[in-house]
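What you see is part of a larger complex, with each chain still in position.
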Amino acid sequence: MQAQRKAPIGISKEASRRWQENYERVTQGSGRLFLMAGDQKVEHLNDDFVGSTVAAADADPEHLFRIASEAPIGCFATQLGLVAQYGGDYPEIPYLLKLNSKTHLLPGAEHDPRSRQWQSMTQVQEFMQHVDVPIVGVGYTIYPGSEFEAEMQTEAAQLIHDAHQLGLLAVIWAYPRGRAVGKREHDPHLIAGAAGLVACLGADFVKVNPPLNAQGEAEAKLLGEAVAAAGRTQLVCAGGSEVSSADFVRRLDAQLRDGHSAGCATGRNVHQRSQQEAVALCRAIHSLVVEDRGLEHALALLQED
Amino acid sequence: MQAQRKAPIGISKEASRRWQENYERVTQGSGRLFLMAGDQKVEHLNDDFVGSTVAAADADPEHLFRIASEAPIGCFATQLGLVAQYGGDYPEIPYLLKLNSKTHLLPGAEHDPRSRQWQSMTQVQEFMQHVDVPIVGVGYTIYPGSEFEAEMQTEAAQLIHDAHQLGLLAVIWAYPRGRAVGKREHDPHLIAGAAGLVACLGADFVKVNPPLNAQGEAEAKLLGEAVAAAGRTQLVCAGGSEVSSADFVRRLDAQLRDGHSAGCATGRNVHQRSQQEAVALCRAIHSLVVEDRGLEHALALLQED
């Protein structure tokens, strides 16, 4: 388990108190984060939500909220617009507002990724003034190596600052990408670079894709360089495409144990399952990440399902 | 019939009350929307307003207002500039201000679509403070897949937020378009993706073009994926190019019945007709969408004309 975090400096006492409260809430006292990622309806449009291997319930955005309200997650990251529509009926979920999103329609071979902040932090603040649901933080994706990296890094730096002023957590999705990056996007050293960059931005958590070795295979211990480079910015690993629940749990256990990650951020592996299966998987994840009860216990939880 | 909507959260009680009032007004208690679209004088310049198959009266913009004031529409969507000029004489029409528009002069093969917000929401608010006519909402078009999608999605997200703060409805026209989209713009799965994206933006309604099957034919049930993906954002279908009144009504009936759409948004099919014919068609649409009295009744209303 990681040591307790202190709030960043440069904010008011009240903001510091709120940040601490939000940090405790999402890590449930464990210092580790289980983030349920639900921003794919923009990033992947409807590709993740229908298909032969996808639960029928996933066609409806409310599926995300149903899972998030029943499962023991740290926070649920999704767009403000969805929270505005469903949040009133699911007021117990800790929400992390994902503030930028782009579609995957523009081909990477011709267009470097460019994602722009949707709502301003002033609008986020306005939103928060009128809701009773817990808004614990904000999220934003950067693409180091894109020819538009400068504008995204500036937006990220500014929203992290503003989030902290309000006592909110800031989580950065960091994916090296663009024509200059090409196939190196899974390179452990490059991912470590991105993680270090996010530390300089001052985020509380950085979400990275799992690094691959020279053979193109995921190896948990490859995370080590990135975890070190991120310093006090805690690193969580993206879940990636769908695998079996047991495989997912094993991979996560390795990331926590061998990679020293500080949790996980998973989307498709959760929401593409039925409500029951999704909640069971979330319980197993929670058991590993937050309760630290080991792989066997987590696998056993899956069996119960 | 769909269940009643609740106002989005994150707004003041007063804004919530106004939103509810506006929602009731445009759906006339039915939970479904008949939007008369009148933004084509920019989008298509004068192409839709003159020609051998177009009523002579349509050459004058006031034709739109004459129809909208006599016909039982949910709201009339047009540019603020026209409302500023004609609204004083047609104070009973519920107006939806369409805040962006572009011409069709730039060829799509060379230029991805780019449409920018005309008036700021501060200007809209200033406008509303001084009018007695009902302004029920705002509209905006996005083009997912355009290389400019990021700037349009940000403008859309911000104006939806600001509209809700004022208690206004927000309707998004969502058309996948651009060189990366090409001929796929009528693909049901892509349209569903766009509808889901709009849900994430937090709009109250999304207007899409009717999806086509592999043979290039419209099939109402193809709307199902999009309606599901849109979740609580209600989906209305664009009317498309001119057909006979009876065919229009049959197509709409199928969209409502088989496609589970929440209404329709039609422009040319209404305004290219004479005042009398246009109003008759609107009555038939209203009978289907709002009164839910079935196809036969709607067709009979056309005969009366």
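Quick notes
In order of appearance the chains are A and B, and numbering begins at 1 in each one.
Just so it is clear, a contact is a pair of C-beta atoms (placed from the backbone, for glycine too) under 8 Å apart; a residue touches a chain by one contact, two chains touch by 3 or more.
In this text, all values refer to a predicted model and were calculated from it rather than measured experimentally.
Displayed in place are 2 chains, all sharing one sequence; the entire complex defined by the structure file totals 5 copies.
Please note the rule applied: only the chains that are shown with their structure count from here on.
Superposition of chain A on chain B using C-alpha atoms only gives a rotation of 70 degrees, nearest 5.
Chain B has its Cα centroid 35 Å from the Cα centroid of chain A. Chain B makes touch with chain A in their complex at residues 6, 8-12, 144-145, 147, 149-151, 153-154, 157-158, 160-162, 164-165, 176, 178, 180-181, 189-190, 192-194, 196-197, 199-203, 225, 228-229, 231-233. Note for the complex: chain A touches chain B at residues 39, 41-42, 45-47, 49-50, 59-62, 78-88, 101-103, 105-107, 110-111, 114-120, 123, 126-128, 130-133.
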